[in-house]
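The structure's right below; bear with me while I get my questions together.
Here the complex is missing one protein chain, while the rest keep their positions.
Coming up: subunit A.
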């Protein structure tokens, strides 16, 4: 059962976790009976912490994110989050019948922000993702990178303490992705948000995160964790980033190899 912290316990518990995932398992009905996708995942995200979930395909990382977002329920275990998390997808998922600004205003409206404050707040958020003046632009008039930035602004409009990101930059070209990594780091540091970021890109994980969590595949289990102590600003081509990436990639390859052995 996913509950918010406000409803959980007796209210005396201080907010020490943006998300607390305890012994969570998830199985789906498949062709060969019940298939276990996630097996006994326990993971905490501290307030203001940036955690990346890393894994090969079939590790259930997107499933886990859906569970934390409350879009699905775990088969076993509990997930507690500090309010309803914001979620960003690999596709921008902006509504094409609204302009960029109105997409953000809809998020504000659904959160109950009064009408006269929405426009100004949307402009502020667009400025935060450096898209000042894009309020009236239609979604199809924006480039891939701009769309993801509007999507980020819309997610930020939810004023959630936890931002979930499901491979949000995977479909972008390398140059744009690199720029958006810098952007995301800047915004994360400015807003002190907690971020749970799913990716299969090791360098991306190391470049962005304070903590990298490696999931094994079928079923998804936490295989290993690394704390990334490299100071910001980081670059994707930094030696420290490369060294840690090599180490993690070796571990990831080991996990994948195990599946070929039986």
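One rule holds in what follows: a contact is a pair of C-beta atoms (placed from the backbone, for glycine too) under 8 Å apart; a residue touches a chain by one contact, two chains touch by 3 or more; residues count from 1.
Following the convention adopted for this analysis, contacts and distances are computed from a predicted model.
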Chain not displayed: protein name in its UniProt record ("Sulfate ABC transporter permease", "Fe-S cluster assembly protein SufB", "Luciferase-like domain-containing protein" or "Cytochrome c oxidase subunit 1"): "Sulfate ABC transporter permease"
Among A:124, A:182 or A:238, residue touching the chain not depicted: A:182
Contact residue for the chain not shown (choose from A:139, A:152 or A:241): A:139
Option touching the unshown chain, where A:41, A:80, A:107 or A:252 are the choices: A:107
Absent-chain interface as seen on subunit A, which is shown: 69, 71, 84-87, 89, 91, 93, 95-98, 106-107, 110-111, 130-131, 138-146, 154, 158, 175-176, 179, 182-183, 186, 233
